[in-house]
Every structure is written in structure tokens, then in C-alpha cells.
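Right, chain A next:
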Amino acid sequence: MRLTLAASAFAVSAAAPAGAFAVDYLSIDQAAKLMFPDAETFDTRDVTLDASQLQQLDAQGVKARSAHWSVRVAKRGANTLGFVVFDEVIGKVELISYAVGIATDGSVKQIEILSYRESHGFEVRLPAWRRQFVGKGTGSAIKVGEDIANISGATLSCTHVTDGVRRIVAVVAAARRGGALA
Partner candidate 1 sequence: MSIQRWLGGAVSAMALGVLGACGGGGGDAASSASLPTQQTMSAQAQLGERIFSDPSLSASGRQACASCHVETSGHAPDNDLSVQLGGPLLDQQGKRSAPSINYLSFDTAFFFAPDGTPTGGFFWDGRAASLQDQAAQPLLAANEMANPSKADVVDKLSHAAYAEQFKQVFGADIFSRPDDAFDRLTLALQAYQREDTGFRGFTSKYDEFLRGNVTLSDQEMRGLALFNNPAKGNCQACHPSAKAADGSFPLFTDFSYDNLGVPRNTALMQNNDAGFYDLGLCERTDLPNRPDLCGAFKVPSLRNVAIRHVYFHNGRFKTLKDVVTFYVQRDTNPEKWYPLNPDGSVKKFDDLPVQYHANVNTAEVPYNRQPGDTPALTDAEVDDVIAFLQTLTDGFRR
Partner candidate 2 sequence: MHAARPSPRKTLLALSLAFIASAASAQTATETELARKLDQLAAELAAVKAQLAQIQKERAAQPAAAPAVAAAPAAPAATSSAAPSQPATVLTSYGEINYNRPTRASENAQADVRRFVLGYQHRFDAKTKVVTELEVEHAVSSADDPGEVEVEQAYVEHQFTPTWAARAGLFLIPAGLLNENHEPTSFYGVERNFVETAIIPSTWREGGVQIVGAFDNGLTVQGGITTSFDLTKWDATSTEGRESPLGSIHQEMALAKARDLAVFGAVNWRGVPGLLLGGSLFTGNATHGQATTQSRVTLWDLHARWTPGRWDLSSVYSRGTISNTAALNATLVGNPTLIPKSFDGWYVQGAYKAWSHEDYALSPFVRWEQFNTARSFDDLGPGLTPEAARTERVVTVGANFQVTPQIVVKADYQRFRENKDLNRVNLGLGWSF
């Protein structure tokens, strides 16, 4: 249990201009464009998972954390190219902002770290570490210590980001099954 001693007005703005703060690497728009360069538009869809979907996720071993998710659908014309979900997790004590791009077959296309402030574990940003997720879908474990390698000295950051990716993969799959992202 983390005790917040002073809830400040500090808001993590995904629209922060690139490079304004040393630890913010990408905005969500930039990340989305990186993942789907061919997309013309990104339609934002609000997805609310109902109780049965949440239970299903729980049965799969995924803690949904929230019923409400905002998914950007990458579209070129009428074609759906894929989905981008933006999320945040806490590493050890600091927020890590990241985005997951999911292809139409439900597997991870790309992940990008948007901002990272922990003193250790910045290596989650490195292409080599992020590449581990490419192609993984709901059938994969997506777990540190199984199919995702840890970064020595940053176990919590790696684990939380990995758990987050696994969660997003499952949530997007559930949302698509429910027709919310048609």
C-alpha cells in the first residue's frame, strides 16, 4: 500500500510536446503514428466491459483493473489497420506511460514507452526489449520470467509493463468479441 502524502496537481499529459521534459519521449499521437504509419485517421472508441467480460478476463488470469478503456482504431479509409491503447503503470514508485499497438489478428504489433522516470530500468525503452512482445496474442503467456526477459535491477518496472501489455491484449480481444470495436 503506497501512502500518498501529497496528491499534487501533477497531471500526466499525453499531449506534452516531445522533448519538453527530459523523461517524456513520445506523445500518444506520435506513438500511434509510429505504429500505424499508413493510417489516415485514429477513431477513439470508448469501451466499457460488462460484468461477464470482466469475469471472463479474470478466468484467463488477467486483472482488468478498469472496466473503461479508450481504444484508438487505426483506419485507412474504411479498413481497420489495428488498435492503439495508451496506458500507465507504476514501476517502483514512478509512472511509466506506454502505448500498445495491436494488429487485426489480435497480436501485438508494437509497444512504445512514452515516458519513463524511474532511476533504473530505462532499458524497457530499448527496441530489443520491446521487440519481445511483437506477435504475442492472447495465447501467449506474456509474463516476465517466462517468455519476456527481465531487466536486471528493474524487475518491478518490467513486470508491471508486461502485465499491462498482457492486460491490454486481453481487453482488446474481449472488446472485439463484444463487437465494441467493429
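Just so it is clear, a contact is a pair of C-beta atoms (placed from the backbone, for glycine too) under 8 Å apart; a residue touches a chain by one contact, two chains touch by 3 or more; residues count from 1.
Regarding candidate selection, all candidates are chains of the complex that A comes from, given by their letters.
Model, not experiment: these values are computed from the prediction.
Undergrad: For chain A, which of 1 or 2 is the touching one in this complex?
TA: 2
Undergrad: Looking at the complex, which residues from chain A come into contact with candidate 2?
TA: Touching candidate 2 from chain A are residues 1-8, 10-15, 19, 21-25, 28, 44, 46, 54, 58, 61, 63-68, 70, 86-90, 92-95, 117, 119-120, 122-123, 125-126, 128-129, 132, 145-153, 155-156, 159-160.
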